[in-house]
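As structure tokens, the structure follows; a few thoughts come after it.
All protein chains but one are shown in place.
Presenting subunit A:
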Amino acid sequence: MEKYLPNIFFALILIAGIGYFTMNVRKLIRNIKLGKDIDRNDRKPERFKNMAKIALGQYKMVRRPLSGILHIIVYVGFILINIELLEIVIDGLFGTHRVFQPVLGDAIYGFLIGNFEVLAALVLVAVIIFWLRRNVEKVKRFWNKEMTGWPKKDGNIILYFEMVLMSLFLIMNATDIHFQEAGVGNVISQFIAPWFDGYSAETIHAIEKTAWWLHIVGILIFLNYLYFSKHLHILLAFPNTYFANLNPKGQFTNLEAVTKEVKMMMDPDADPYAMPEEGAEDEVPEKFGASDVTDLNWVQLMNAYTCTECGRCTSSCPANLTGKELSPRAIMMKTRDRLEEVGKNIDANGGEFKDDGKQLLNDYISPEELWACTSCNACVQECPIGIDPLSIIMDMRRYLVMEESAAPQELNMMMTNIENNGAPWQYSQQDRLNWKDEN
């Protein structure tokens, strides 16, 4: 029995790790579904192509070449090295050691592990450069005002995780005496192995076992860290690019509820004194625009969870570049924070949201931020994984104007002019053609 203790222990932490993660994924999906419905199931081939190109193919990452290429190294390393995870799980559950080595044969196994080792070393280098860019070079977009406290720490914790995991993987291989003696696939670890030359065989074995366990436990902790971190993008980038807007970026939605009302207003046959239809008086009139996360659609909420706070949007935002309050990244972060708060409220109140007197507007996002936007689409263009901060800004402006009549005074004047004389300025419509006789 005692012999199987490690196997049982391994199975238990595996179940705990995956179980807790599954629980949080369900919470994540529940929260995203708090958003309004929007049909993004059309044009499937185009959607798959987008996902393949932007998420799988990292097509937009290289718009900024240095961080783009470094990111691709980490991304490819992450995906490929995780193939090794399969072997680790089998070894852990059944007490085997490098179970694939005899199955695949030395040549293939050595080739695979050798590649993993090279990737691990490259990832380590890339991640160290990332850390230097954040903390030493202090690239401006990592030091905006929203990047203090947890978001700043989060960024670094992820990098430490990756550094430790990659190091453990290499140390685990370096201290595997049989693996080193066989000499297949120890492309990088052969240079680390001599560090342990002075130790006894038992000590080296103990280091190997420790590295092996820390590596797998570290991976499970990292997996469970995702839900609490900006790092969720490694999963959500895929659905996020699949369900992204495919229309021209300049095309804003035409609110259907408004269309109905405008059509009724313009219908010469409509009876203004008509009784509402049976049952219609019980219907809650639809709210125009968004003042809280539940007024946004589920794609916008998924966007918020997907954002990895890289700040490419904010660093190209004309308002932010000129010192205004608005930061498209902060719009996404605040949306996620509020959504998390609403989710926790639901959890605490037995599945029902209990009014907490707060909302996304004012409590998180100020009108000053919203009114600073030029709707130029630079943020949407720059996002490497198809997040659309502009749509949230627009939906919230709609709420401010149509529900609260809270537009800036000059915009109210502009709109009054459009209503009265069909132009944003106070000129008579009769003068529309004056230009043809002027010089």
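Following the convention adopted for this analysis, a residue touches a chain if its C-beta (ideal position, glycine included) is under 8 Å from a C-beta of that chain, and two chains touch if they have at least 3 such contacts; residues count from 1.
The rule is simple: contacts and distances are computed from a predicted model.
Novice: Which one, "Yip1 domain-containing protein", "ABC transporter permease", "Glycerol transport system ATP-binding protein" or "Cysteine-rich domain-containing protein", is the UniProt name for the chain you do not see?
Specialist: The UniProt record for the chain left out of view names it "Cysteine-rich domain-containing protein".
Novice: Which listed residue (A:Q101, A:T175, A:S316 or A:S391) would be found touching the missing chain in the intact complex?
Specialist: Missing-chain contact among the listed residues: A:S316.
Novice: Among A:K27, A:K249 or A:K358, single out the residue that touches the unshown chain.
Specialist: A:K249
Novice: Of A:G19, A:G183 or A:P408, which residue touches the hidden chain?
Specialist: From the options A:G19, A:G183 or A:P408, the contact with the absent chain belongs to A:P408.
Novice: What subunit A residues would touch the chain not displayed?
Specialist: For subunit A, the residues touching the absent chain are 63, 247-252, 254-255, 258-259, 261-263, 265-266, 288-289, 316, 318-319, 321-326, 368, 371-378, 380-382, 394, 397-402, 407-408, 410-411, 413-415, 418-419, 422-425, 427, 429-438.
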